[in-house]
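All protein chains of the complex are present and in place, except for one that has been dropped.
Our next item is chain A:
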Amino acid sequence: MIVRVMGEGQVALAESHLAELNKLDEELLTEMETGDGPGFRRTLTALLSRVHELGEPLPDEALEPSDLILPAPDATIEEVRELLSEDGLIPGP
């Protein structure tokens, strides 16, 4: 499973870690929706560091479709909200 961290590149990740990462990811979404800025920053940092710990970085010249995409480490809650609301392409919850 390929995870792209925006601004950093891609990381190959075993599917077995997905459950753990998903928990952090759900938390992140909730914090984004409730507008919990400090919580969002904390969870995003935790999620990204977990991805770095568990994943194997892909070389820059590798061209793999990403299965999952994560915002850049310094992305703000507003930036991520904007990314997710873009063009109305997101299917409903």
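What we mean here is this: a contact is a pair of C-beta atoms (placed from the backbone, for glycine too) under 8 Å apart; a residue touches a chain by one contact, two chains touch by 3 or more; residues count from 1.
By definition in this document, contacts and distances are computed from a predicted model.
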item	value
Chain left out of the displayed complex - its UniProt protein name, from "Oxidoreductase", "Hydrogenase", "Molybdopterin converting factor subunit 1" or "PspA/IM30 family protein"	"PspA/IM30 family protein"
Residues from chain A at the interface with the omitted partner, ascending	3-4, 6-7, 21-22, 25-26, 28-29, 32, 63-72, 80, 83-84, 86-87, 89-91, 93
